[in-house]
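Okay, so here's the structure we're looking at.
Every protein chain but one is kept in place in this view of the complex.
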Amino acid sequence: METEKLIAIIETLIFASEKPLKVKYIEQVMSVIDLGELTIPGLLETLKAGYASEESGIELVEVAEGWQFRTKPQFAEWIKRLNTVRPSKLSAPAMETLAIVAYRQPITRAEIDYVRGVDSGGVIKTLLDKRLIKIIGKKELPGRPLVYGTTQEFLEVFSLKDISALPNLQDIKQMSSAEEELERNQTELPLPASEPTDEE
Amino acid sequence: METEKLIAIIETLIFASEKPLKVKYIEQVMSVIDLGELTIPGLLETLKAGYASEESGIELVEVAEGWQFRTKPQFAEWIKRLNTVRPSKLSAPAMETLAIVAYRQPITRAEIDYVRGVDSGGVIKTLLDKRLIKIIGKKELPGRPLVYGTTQEFLEVFSLKDISALPNLQDIKQMSSAEEELERNQTELPLPASEPTDEE
Partner (left out) sequence: MISEPQDYRVKLEIFEGPLDLLLFLIKRNELDIYDIPVSFITEQYLTYLGMMQVLNVELASEFLVIAATLLEIKARMLIPASAEPEEEIEDPRLELTNRLLEYQRFKNAAGQLNNLNMLYRDTFPKGMQESIEAEDTSLNIEADAYELLVAFKSILDRAKGEKIAYMTVERISVAQRINDIMERISIAKSIVFDTLLPEEYTKMDIVITILAVLELLRLRMIRCEQKEPFGNIWLYVPE
């Protein structure tokens, strides 16, 4: 089969998929074809480059551990003018709480409350409803509190390839010694380790 | 504005639209631009020709209600293959119905219909087909209605050791800020049957 045809198949698979499409599923579907020297990731890159360079308003992006077609950000204003699309917005408290969950997961509500200095019950509910965070288990602590983490939808909404693609937490100078102290002081309220960015 | 840019705007509008997009909406959105000699229908034809001639797997079609992108028919087989390879999510009605069965089994269809407030025949059939629920007997009620319960496969899909491992309502208490309400209501799932299945 010619390369163009292979790429067209991949294009339709991603196009027809409602959610970002994982490479493994593309590979499974196309396992009946002898690709020769070619690989699915290689073909994906070719397809992506085609959309990127072209005068197209659409691009192929890698999000949430899969591939999806999306409109290029510079066209957002035009699409919003169509009132059929729902714009998304998160309040400042929601964004802040989401950031804490994203960088400190798994995290309990008590820990979120402590970092924010205010009760976060309502905001957590909002984020759960929006499916940006989810309950990922219970902590081995008295009362077995629930612990929260981010979802696939979180990655999709923020156009992140995977959780490691989160922007680095900006380090504030002179923090390290202060942080060690923090860790030592946390006997009553255990917070997760203070270097969150290098997990996974 | 160059023609390419205009076409890209139209492309993203159609792409992002949830329904086939009418020309008049495109015209409304783009009414702020001076198109000069160009017309929206003309630009649409150019865009359509671009997709048609290209090696793309996608085409722009005009259906009764407007314009939409679709995969070209010759790729349908590949998309069908994808649907069998990729795990699917349960639809919201299916998940809802399954939840009622899981938490209130044994339960009759009339009871499910009542709780959901809509006819659940189709959803029950889907769940039976997927072997997530099964008929576990008949109820000692007039008409001896069938009663449903969950299956072994259900436990496997949801990674549950046994049915007692289902998370309970206390687990989501902290999800909501109105905690007390939940506690008060959790035994009160109103069922039409005279003998509510008050297991637990």
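For clarity, chains are labelled A and B in written order, and residue numbers in each chain start from 1.
Criterion: contacts are C-beta pairs under 8 Å (C-beta built on N, C-alpha and C of every residue); 3 or more make two chains touch, one makes a residue touch a chain.
Only a predicted model underlies this, so the values are computations on that prediction, with no experimental measurement involved.
In the complete complex, the hidden chain is touched by one of A:L38, A:I135 or A:I163, namely A:I135. Counting the whole complex, the residues of chain B in touch with the unshown chain are 12, 15-20, 68-71, 76, 79-81, 83-90, 92, 95-96, 98-100, 102-103, 110, 113-117, 129-132, 141-143, 153, 156-160, 165-169, 171-172, 181-182, 185-186, 188-190, 192-195. For chain A, the residues touching the absent chain in the complete assembly are 15-16, 18, 61, 68-73, 76, 79, 84-89, 92-93, 95-96, 98-100, 102-103, 114-119, 128, 134-135, 156-160, 167, 169-170, 172, 174-175, 178-179, 181-182, 185, 194.
Here is the rule we go by: only the chains that are shown with their structure count from here on.
Our note on geometry: chain A versus chain B, Cα centroid distance of 21 Å, whole angstroms. The residues of chain B lying in touch with chain A in their complex are 4-5, 7-9, 11-13, 15-19, 21, 25, 29-30, 55-58, 69, 71-72, 75, 78-79, 81-82, 85-86, 171-172, 174-177.
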